[in-house]
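One protein chain is absent from this view; the other protein chains keep their places.
On to subunit A.
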Amino acid sequence: MTAGSEEIVVSHLTKHYKQLRAVDDLSFTVHSGRVTGFLGPNGAGKTTTLRMLLGLVTPSGGTATFGGVRYNDLDQPIRHVGAVLEASSAHKGRTGLNHLRMICTAAGLPWQAADEALAKVGLTPAAKRKFKGYSLGMKQRLGIAAALLGNPRVLILDEPANGLDPEGIRWMRDLLKALAAEGRTVLVSSHLLGEMQQLADDVVIIAAGRLVRQGPVGEVLGSMAGMTQVRVRTPQVEALTAALSARNATVTPLPDGALLVTGLDAAAVGHTAFTSSVELHELAGERADLEQVFLQLTAGKAGIR
């Protein structure tokens, strides 16, 4: 396949459950060579979207394609797309190695691929142990091993960080970044926004089944200038509060005696202080982080429906 042909294109994807529109006319594009974070509150429709992408759930309308081809029409799909989904698991009485071998057999891959994938996720010592004895983190790793079996160009992960310890999360971050650096397409849903900010190049944010914002992380953060926060410290708290409020900024006193100003950037706060002859002891612009932007963007949109 040529570079770029593994783009994921979601177009007007819709899924109704009775009256509930779990996914509602959703369109977005995921680019190769980048990690794309797929964010949304609980019940936003992330899992449903990913399952429709993978042909497991039939859409009520719209399409989702990998390089222009629907998942179900891909020839040997696990060689193109690897997926780790919630609520996917292994037989409790089967060993991890046999779980992977079973997939290899069905997909016509050599059994050796199973050993290699286990080694890649660090599960070789547990290869011959039964799945029911695996810890949560080991189960996640086995899922990732299964996704990597066919050496796919596209990876889709639903909440892969669930159950991983900090070490495991770091391992996963490095792995996904490395895979994207090789030119692969990586789409990963998560609730851990701090983690996403470190991991993702692009984000797709949905709420109540609809697209809220899509773009590179920096752009999405930058577009929220209104979210910029400035931290100031002054001996003349009342004078500064009055001057800033006159310019429509919101001023919140912090427990340590400093003030948190939203609605103006650092330069504007500094200028206001200067023109009001207020003495400043500290002035620091704090860029909004992904968590604040996310909460702002999805505020008021129905979460659990």
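The criterion applied here is as follows: contacts are C-beta pairs under 8 Å (C-beta built on N, C-alpha and C of every residue); 3 or more make two chains touch, one makes a residue touch a chain; residues count from 1.
Here, contacts and distances are computed from a predicted model.
S.K.: Looking at what's absent rather than what's present, what does UniProt name the missing chain, "Cytochrome c oxidase subunit I", "Urocanate reductase", "Xanthine dehydrogenase subunit XdhB" or "ABC transporter permease"?
M.R.: Result for the unshown chain: "ABC transporter permease".
S.K.: Can you work out which residue in A:8, A:26, A:44 or A:78 touches the chain that's missing from view?
M.R.: Hidden-chain contact among the options goes to A:78.
S.K.: Taking the entire complex into account, which one of A:89, A:112 or A:135 touches the absent chain?
M.R.: Checking the options A:89, A:112 or A:135, the one contacting the hidden chain is A:89.
S.K.: Tell me which residue among A:57, A:192, A:211 or A:266 touches the hidden chain in the full complex.
M.R.: In the complete complex, the chain left out is touched by residue A:57.
S.K.: Name, in rising order, the residues on subunit A that touch the hidden chain in the full complex.
M.R.: Against the left-out chain, subunit A lists 47, 51, 54-58, 71-72, 74, 77-78, 83, 85, 87-95, 98, 101-103, 105-108, 146.
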